[in-house]
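With one protein chain withheld, the remaining protein chains of the complex are depicted in position.
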Amino acid sequence: MNEIFFDPNFMMGEISLVALIVILTIIEAFRRPIFVLLNTPSNSTGLDRRNKQASWFAGIGLIIVAVIFYVFGKATAGEHIILLNNSLTAGGGMYIGKLALIGAAILAVLMSARYTLTQSIPAMDYYLLLLFSLLGAVTLIAAENFLIIFLALEMMSIPIYALVGLKKFSTRAGESAIKYLLLGGFSSGFLLLGISFLYGTTGSLIVKDVIQSLNFIVFDASAFLSAIGLIFVFIGLAFKVSLVPFHAWTPDVYEGAGTPITAFMSVAVKLAAFAVILKIFASIDTFGEFDSVFSLIFMFFSLLTVIYGNSVALVQQNVKRMLAYSSIAHAGYMGLALAPMHHKIHTVQAVLFYGIGYIAMNMLAFGVLVYLTRKEKYCETLNDLKGIARKYPGAAAMMAIAMFSLAGLPPAVGFVGKVQIFIQLLEGHMYITAVIALLFSLVALYFYINVIVVMYMREPETEITNIDKHSVGPVWISLSLAALFVLVLGILPSPLLKWALKWAEMLF
Amino acid sequence: MDFNVLMFYVFGVTAIAGGLVLFFAKHPIRSAMGLLASMLALAGMYAILQAHAIAVFQVIIYAGAIMVLIIYFIMLLDIQSEEYLRKYNKLLWAGGIFLVAILTLFIYKLYNILSASPDTFTTISRSIDPATAPEEFGGIKPFSKGLLTNYLFAFEFVSTLLFAAIVAVISIVQLDWKGRKNE
Partner (left out) sequence: MTEQYLPVLLMILIAALTAGLILALNALLGPKQKHRKDFPSKRTPFECGSDLLQDNNRRVSIRFYLIALLFVLFDLEAILLYPWAITGRSLGTIGYIEILIFLFFLMVAFVFAYRRKALDWR
């Protein structure tokens, strides 16, 4: 590992992403402003046409960016370097994480093509914010120092705050945006305070140096302050991944936000924030005194998260809320792998594997909801899904695949992910924790399977209305891509395990 | 007592007093003034701790821009009904308990540490002593130089962050929309 101040080859992906953002902004800025009139068919205002164009621009641009990330990532995979005076890690397996996040964004854009049309949302703003958030996420996972971690985390979150509230005249969206904004600001405050404590006690902002000096610290005033600092950093990040005492925003925000945004938020933000948690906490050495403390903290909070998320999800009637609680529970599983603090690299590998698999399966579940949306009616509750299999067998099959995977049943990627997590727990001799987590994933089976039962075996209460025909093609592409990932990686997990290991190596 | 140290305590007390005014004042504009006093006192503390650039930024950003924003919003929102505020007063005890708990923990811990080694803070505070600080430390020039060389990426990243924030603000306001839908 060596340091270079700047080499464009290592940053070409990010540069192209920024270029895409700038180009899209300028395109949007120099188009004739239109006025959107409500209560009129949206076609008459030209909004539909512009939304379609925007989706094309964003989709194709993002695919080009993904190709650039892949080509340059592959070309620089031989080296592991640190760029820009300890700001970013680059090279090595880092491109895998970035590609996973971009993949999530591409799936979200494909769904949004339909969503922005049915909901009459100005699409270009929407895609710009999505791309900004993506830029924040890809910077966040590569961040080498706390300053960049904070900036990238804000870069990732601020556009999401706006995206959540982008649906105008929707009180629900406004409510969730305000909730998310206020609590997000609060958690950023915690993160900053923690960072300043760590900087004060160790005199460095670089994650590696901070952790290094923590490993040799003795318990005195500065150890106390660094422990508080680390705990505050943990709180700030735990908010983003919604571990339990910091989860309260999750169901409301997931319910109020547009479905593709919810999907993106639940996978990309979670994965990026987990990558940072792993970077900071997984490299705390075993002989330091912090190790056992944080092992305990992760065990406690993650177990609480698994128990809470799975039990509250049981009683949800709204599928989006149910998926929100399930996403809380999944954050718990990912956090559990950190508890043993054993075979660090494999722990990280297991969590990253789970995170990448979770992108595919959660995107699939939310994608089906986007597919079933009507202009005037969301498809959100279990009632809306009743008997949907007869009219839309394809969508129901996709949903069934997603539910199988989320529940952790064999032919899907969720199963392999859970097995990885439990292997970590067993190797760390945490048998009781493993048993409790396993019990609650059996509880989770009920509400996941319930969705399938409702779709296939219940009679619809009212006639199922036809869905809008707006841009169903892109949604189908995203659904089939996600389903493909879920099934193929579930049956043949070894390539993904290899990728996750490559990425994991970059976090140390 | 050294003049610097004296002023440090004066500013510290002012900051805490400002914070208390912010918290307990019934009138929003008085709260805002309390916040302003607190921020300015913090700027004074930064200046004494040789962080001149931070002191300047504190005054310009917080006492300047953010205070303008806050007072502007107070003008626009103008919450007068006290019933509205009373609803939140009920939650005061929860925050109070949390605050007392944190304070107890901190004071207990500090007491322990200080009774074990009384010179802990002398060693820490030696690094902020003006006499031992390196020449030009914390001045605006070395700060600027550092920002534009060592922390260059952060500097450029902030510009994209501001870009993102501007786009977010404009898109969430959605000036293109006309008319209102009843929901």
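Labels A and B are assigned to the chains in the order they are written; within every chain, residues are numbered from 1.
Please note the rule applied: a residue touches a chain if its C-beta (ideal position, glycine included) is under 8 Å from a C-beta of that chain, and two chains touch if they have at least 3 such contacts.
Keep in mind that this is a model prediction, so the values were computed, not measured.
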Chain not shown, touching residues in subunit B: 4, 7, 27-29, 47-48, 50, 52, 56-57, 60-61, 64-66, 68-69, 72-76, 78-80, 130, 133, 139-141, 143-145, 147-149, 152, 155-156, 158-160, 162-163, 165-167, 169-170, 173, 175
Residues in subunit A touching the chain absent from view: 22, 25-26, 28-30, 33
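By our rule, only the chains that are shown with their structure count from here on.
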For subunit A paired with subunit B, centre-to-centre distance based on mean C-alpha positions, whole Å: 31
Interfacial residue positions of subunit B with respect to subunit A in the complex: 109-110, 113, 116-117, 120-121, 124, 149-154, 157-158, 160-161, 163-165, 167-172, 174, 176-181, 183
Subunit B partner contacts - residues on subunit A that touch it in the complex: 18, 21, 25, 33-39, 83-85, 87-88, 122, 125-126, 128-129, 132, 135-136, 139, 147-148, 151-152, 154-155, 158-159, 161-162, 165-166, 168-171, 177, 220-221, 224
